[in-house]
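Sharing a structure with you now.
Removed from the display is one protein chain of the complex; every other protein chain stays in position.
Let's look at chain A:
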Amino acid sequence: MAGGDSPAETKKGSSKTSKNTKDSSKESTLKQKSPAEFFAENKNIAGFDNPGKSLYTTVRELVENALDSSESISELPEVEVTIEEIGKSKFNSMIGLIDRERVDTKLYDDYETDKAREKRLVKEARASEIQAKNLASGKKNKEPGVSKVLKARGEASYYKVTCKDNGKGMPHDDIPNMFGRVLSGTKYGLKQTRGKFGLGAKMALIWSKMSTGLPIEISSSMKSQNYVTFCRLDIDIHRNIPHIHLHEKKANKEKWHGAEIQVVIEGNWTTYRSKILHYMRQMAVITPYAQFLFRFISETPEKNVTVKFTRRTDVMPPIPIETKHHPSSVDLLLIKRLVTDTSKKTLLQFLQNEFVNINKNLAARLIGEMGPDFSPGMAVKSVTSQQMVRIHQLFRQAKFDDPSGDCLSPAGEYNLRLGIIKELHPDMVATHSGSAQVFEGHPFIVEAGVSVGGRDVKQASHILLLFIHGINIFRFANRIPLLFEQGGDVVTRTALKRINWNSYKINQTQDKIGVFVSIVSTKIPFKGTGKEYIGDDISEIATAVKSAIQQCCIQLKSKIVKRLQAREQQERKRSLSRYIPDATGAVYEVLKQMTEEHTKKRKRYKEEETAMLEKVSKLIITKETLKEKLAEHVEQVDYEMALEYATQSGVSEEPRENIYLQQLNPNHSNFIDLQSPTFVFRLIL
């Protein structure tokens, strides 16, 4: 058996024994439990619920780290992700285990008893029979009837995940600690960040340790360095320290800067293939200034996947600025930490400098309000726990100005729009960027895009992100896509229940509608264990989402109305002519009946009517004459209306889109220029 369980087993065992030893030596065991240990035992909250999800989470953590790193030095990100499937025998050879054939087959869970085998054969025979029948009757066969090979328990799949970026890189000496030590609460200030837990690649490392036991490999170079650091390490989960295998400097021939991280983990590509590809594409939507290359290398080459998401713009959103806490957002623990960490001496200075929206005047007033125990000059370190509670209470009740949204870095309407157009090619798109709003002391900005129509299903065969008829929702929080637990999300609920699509001339079931909502904040109020969605119970956010989507819809409506009018112009004659036979047929039918009545003298008619009925009986008026005359009239009306439409609307064109030209690679120098007085034609060899 490929030891999927054994490392975890030993780890569990070791942690238990260590706990015991600690129990005897120290009083408080809880404090001594390493953060790495905690996460190893609660990996589901970080998105490592099962092998498939773990593969997905590993990819996303690495990609998000890479983007952060490139953006931090204002470099247009270039990210390469490779997932390489590793077969069992290859894996075994990697860990130095020799393949062993099963001897006692009955020992295994997937052993097939004679009875079961008989049953299966009968079933397979029947299936092939049906298939043959279908083939004979010319019916399409769904899939060549490959019976699903059930993966036996313990038959794990392994993947080598590599992520390379062009970011900042890491200092040579810091690398072991950056990866091999799980730290919590390193951030002092408050900032809009991509990561949901701030754990980055460390969880991936812990997962690799738990599932394969193989070390992580890191290559990194910084802009100023003329070497590449190569480091192979794993983590000592129990002691929370890195265990370095190799840490060396290599020559940097390509003047590359950035980081390349490689982990070998247990995963499941088959079940999470679509999620991972969706993630990459949605990331490309929200990050159109980045270039992504995604590759999946399988043991069977026909299953290989290569997707390139090209850059569409070189405008990057600004780097989010670190900001201080807003008084109404802090809790007791945070006050305690701020008090411990502050460099300020007095309470007045502390209040004034460690929070936003408290100036000196307000700080003095607040201290006055706290009671006689407090004074502006008192040493902040002498504040007791009890007094902190008083501060906390006051912060909750007092009125402060709202924090500004300046510290946030939204994707920007421009980028969102480009991203949608670039990856999804809709017929129409509208975007809107809301102003900054506040929820519990944290500023947030909601941006939305709504698209209608999209590329045909046939054209985009293997690329998974397609519009289906109806509403397709794309959610982004702090510029990363959210893929799971869509049902409860504020965006889903709003789009499905609170937007009256009909009033914008959008057909909720027939049209292909894309709804894109990006929310950025210093703190996204996630819900659920995996932090996979934003709850629907926060009215501030729900209102902002609704109004942003509505703004997009209003923009779209005028476009749609114009288009409908144009279509009506084109189809008017046809849709009118369709009804001519029915209408004239009905009229003629009555006339004929009347003629019959008239000739049989069953009913007397007025003079004018008699004149017409006589014409009907003499076949001067027939169904055909009625048809012809009505068709003439339709022609006439159509001509008049077309003329009217043309004079009204004039010659108008669709607004033009700027095209984006890729920057040339400066390394290319062998150009051939064909000069002309008006332009230069350059051939790139």
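We adopt the following convention: a residue touches a chain if its C-beta (ideal position, glycine included) is under 8 Å from a C-beta of that chain, and two chains touch if they have at least 3 such contacts; residues count from 1.
What we mean here is this: contacts and distances are computed from a predicted model.
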Query: Out of "DNA topoisomerase 6 subunit A", "Response regulatory domain-containing protein", "Ribonucleases P/MRP subunit Pop8-like domain-containing protein" or "ER membrane protein complex subunit 4", what name does the UniProt record list for the absent chain?
result: "DNA topoisomerase 6 subunit A"
Message: In the whole complex, not just what's shown, which of A:S539, A:S575 or A:T599 touches the removed chain?
response: A:S575
Query: Of A:L97, A:A116 or A:A586, which residue touches the hidden chain?
result: A:A586
- prompt: Which residues does chain A use to touch the chain missing from this display?
  reply: 568, 571-572, 575-576, 579, 582-584, 586-587, 589-591, 593-594, 597, 605, 608-609, 612, 621, 625-626, 629-630, 632-634, 636-638
